[in-house]
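The other protein chains are all here in position, but one chain of the complex has been omitted.
Letters A, B and C mark the chains as written, and numbering starts fresh at 1 in each.
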Amino acid sequence: MNITMTIILTILGLILFTAALFLLGLAYEWVNRKLLALLQNRVGPRWFQPLADIIKLLAKEEIVPKGVDSRLFIGLPIFALAGGLTAALYVPIAGIAPAFSFPGDLIVTIYLLSLLTMCMGLAGANTMDRFSLVGATRTLTQLFSYEAPFMLAMLGPAIVAKSWQISVVADYAASRWFILTQPIGFLVALIGLMGKLELPPFDAPEAHTEIVAGALTEYSGRGLALFRLGKDVELVIGLTLVAAFYLGGVANPLWFLVKTLALLLVLAGLQSLFARLRIDQTVGLWWRFGTLLVLVQLLVTFLLQRFIL
Amino acid sequence: MKLGTMLRDVTGSLFRRPVTEKYPFERREAPQHLRSLVKWTPEGCVGCSLCETDCPAQAIDFIILDRQAKRYVFTYHADRCTFCAQCVISCRQHCVRLECDQWELAALDKSPFELHYGDPADVEKALAGKTK
Amino acid sequence: MATSKVSETFVVPIGPQHPALKEPGHFEFTVDGEIVTNAYVRLGYAHRGIEKGAEGRNYIQSLYLTERICGICSHIHATAFALTVEKLAGVEAPPRAQAIRVLVAELERIHSHFLWLGVAAHESGFDTLFMYSWRDRETVMDILESLTGNRVNYSANVLGGVKFNVDNEQADAIRKGLEFLEKRAHHYLDVVINEAMFLQRTRGIGTMTRNQAEVMGAVGPTARASNVPRDVRVEAPYAAYKEYPINMVLDTRGDVEARFVVRIKELFECCRIIRQILDTLPPGELTTRVPRKLPEGEAVMRVEAPRGELFYFIRGNGSDKPDRLKVRTPSINNFTTVIKTAVGHQLADIPMILSGIDPCFSCNDRMVHIQNIHKHDENWMTWEELRRYGIEYYRRIRK
Partner (left out) sequence: MNTEEILTTAKELVKSWDWATEVTQPAADRLDVKVKELKELIPIIVALRVKRLGYLSAIVGLDPGPETGELEVLYQFCPGNAVITLRVRVPRKKGSVPSLCDIIPSAESYERELREMFGIEVTGLRTPDHLYLPDDWPNGVYPLRKDFDPKKAPLPK
């Protein structure tokens, strides 16, 4: 009896958690779009627009194009979203302690976040459409360019906190603003997040003036809705991680909102200021500057840690 | 080489109202010289029907019922009109002019777009002749 | 065993429906990875039969037909047609009308260049510049609306003159609008030549040397960005350009950045000319009489549209309808340059190169099935029929 209750409660909790996360993700997407619109002197969407989009997409028929592996085609969006949702379990979203935690969950989270991108790349390669193929190539190329610096940037605070566990690092960072001691790491983490989310200027993989919608060109209906939800969840997780590691932690929901929204404003500003980078320029930027800078940062941190403190 | 040359526009916009007009809630005044619906007045019309000949969109049907008695019907199809004002130029007797106040012309069916000018009895007769 | 290596060609189609092109045109780019190795063009998706259509309409109706060749440079098409007809008829519009024609043409050029600036910025993913330049474009559209009464397709011309006058109040409104536009244009010039991220997408992209531009017959700002001094307003001044001479804007580099610079600098030139016209508008009549029936003969007219040289040819046959109307729009010349310069560039640069010439597809395409829309024939579907057709079509696809 007790075990069944626990199972039911866990499932209920998971469903509620997922629903709340979706709504939070959609709200953040709206904030991002609205801020971008305001920066461009436009009105922007109304508050329910992302939700309406998702509901509309979910209600639509999903068209499976000819010549694709239909199991993969249908399965990939689910995998992508599942990856994002699982990652959310390890992250202190909204200041609430993560549901699961174990030493080394930072690595798992970062890889789960990459799962979404991988799924998008695979989905593009699966559909055999020319725009999708080019998009998939670009998505994966971009993955290999920002992933290393983003991860290294996340490692900075972890090295200082001497732990691979998100909750431990977040607790350690709660009293120290790592943005002051590791500014380069913060910058790389934030811009890496933009690359991860394929926001402008890193939106070459879905540059619609060149390759229509990139890897997701053939997706419609449910698959597209799931991919978009996955991205929204990833946006929340990414912002939470950066805020928790670099901006003095997200101890309570209020601080969480203030810090993540402030980060979102910066992201929106960066999105509005730059022209899209070509894929070769993106790769060049990340490997020539991003990785190098963050390595220097890590080295300095490491040496200070080792010999001075 | 600079970065963020549009920073001032962007930050300025955060504290400014969006320029987008919220159309059905905010309406603009019609511009002073707006070209809107065509109006025809029978005074002085000599029935040359140049307005019909020259209309590039065939928006004008000029029906001559009786040239001697000056019984003309001027049918205007606003949905075909391109508002070029050529009829105003072509009419030497200044019978045709364009209104300049109404700019919201959308409707759900075509009936408001067919306007008849002329004596009501003549219009009826012209319409009856058309349906036959 | 002999191994044969089969090289597969990977063709990326751009258009007729593609988010990069807001108008229908079809390009096929053969790519090797991201590098373009071959290009091919196919037009006609917006062909409306205007050249043939003009043969069945009288000169006055054809004037408005030609105005609809292009929605952005509509006035210059109508002006070219009116000037050609006037040449054929042997009359000349009064000086005030000619000056007003030039005034509207230059305002239209401002409108077109601002529009292009936005489109080109959008192609490079710089949406902020796109939004701001289109916001500012509203100013010049408002000016044109207050002047002519229409927002697009201004219908400013009649055969033998113009339809409206410019009074002092309007002149002041134009001057005020120009002041704002000029300020903005200076700002955009600063953005275009300084913004590092944007320069990565424009500098050295789509470079065309002067020789190439001359051989490929490039016209307009595309040619002038490659230092080809080709501007009909200077070479063969028409309308009132003799009284209001233009300084040609040239650039030596020939890449997309140079095209940005040339077009934005032309905006300053437009503003200067408009102010000059407003200050010294010649008095007099607005129209002169043009006979309805034009004599037999041929007339050729060249004008400078915002995109380059526009060529009009009319052959009259003594009736009130043209025997032949030939329109050669600037984009058709410039397409050749896209095809040639695209090869060797990255796929990501194609939208920039394409938009660099400011292509206008509806200008090029001028023919398709024309029908009298008032007569309900079987080719014209009602809403209900269209709906049923859609369902039917969809069922067929599903099977």
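List of remarks:
To be clear about the criterion, a contact is a pair of C-beta atoms (placed from the backbone, for glycine too) under 8 Å apart; a residue touches a chain by one contact, two chains touch by 3 or more.
Values in this document were obtained by computation on a predicted structure and should not be read as measured data.
Judged over the whole assembly, touch between the missing chain and the shown ones holds for C. Annotation: of C:172, C:235 or C:392, C:235 touches the absent chain (contact as defined above).
When the whole complex is considered, the residue among C:63, C:110, C:171 or C:216 that touches the unshown chain is C:216.
One chain of the complex is left out; on chain C, the residues touching it are 40-44, 47, 49, 51-52, 87, 214-217, 235-236, 297-298, 300, 302, 309, 311, 313, 315, 324, 326, 328, 332-333, 335-336, 340, 364-370, 379.
Quick note on the criterion: only the chains that are shown with their structure count from here on.
Looking at A-B alongside B-C, one finds more C-beta pairs in contact between the chains of B-C. Centroids built from CA atoms put chain C at 43 Å from chain A. Distance between chain centres (mean CA atoms), chain A to chain B: 54 Å. Distance between chain centres (mean CA atoms), chain B to chain C: 27 Å. Within chain B, residues 3-4, 6, 9-10, 19 each touch two or more of the remaining chains. The set of chain C residues touching two or more other chains comprises 128-129, 132, 135, 195, 197. Looking at the complex, you find that chain A touches chain C at residues 39-42, 130-131, 134, 200-201, 203-204, 207-212, 272-281. Interface residues of chain A, counted against chain B in their complex, comprise 37-44, 269, 272-274. Interface residues of chain C, counted against chain A in their complex, comprise 10-13, 18-20, 34, 121-129, 131-132, 135, 195, 197-198, 200-201, 346-351.
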